[in-house]
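Read the structure below first, then the notes.
A single protein chain has been omitted; all remaining protein chains appear in their positions.
Coming up: chain A.
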Amino acid sequence: MKEFVLLVYTSSHAIGIEKKLKNLGVPCKLSSIPRNLSSDCGICVRFDEIGLKTVEDLVKTLPFDIQEIVALES
């Protein structure tokens, strides 16, 4: 299954989003940011394609901006 990462501007946002996604039943985890995607020191939210729609819907409701959702190359 295709994997995605949700890149945010700060680790705090990643932690908040991961908690909300888990509450919504979306399997996901926090992980270090792939260095080819960002130079930030922090973390991103990693999830499978099955959760993509829920993640996209959640992002629209957040009071802050995210960077982007990126599909990981296998």
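Heads up, the rule we're going with is that a contact is a pair of C-beta atoms (placed from the backbone, for glycine too) under 8 Å apart; a residue touches a chain by one contact, two chains touch by 3 or more; residues count from 1.
One rule holds for everything that comes next: contacts and distances are computed from a predicted model.
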> Which protein name, taken from UniProt, belongs to the chain you can't see among "Molybdopterin converting factor subunit 1", "Acetolactate synthase small subunit", "Urease accessory protein UreF" or "Cysteine desulfurase family protein"?
Replying inline: "Cysteine desulfurase family protein"
>> Please output the residues of chain A touching the missing chain, sorted low to high.
In response: 9-16, 19, 30-33, 39-43, 63-65
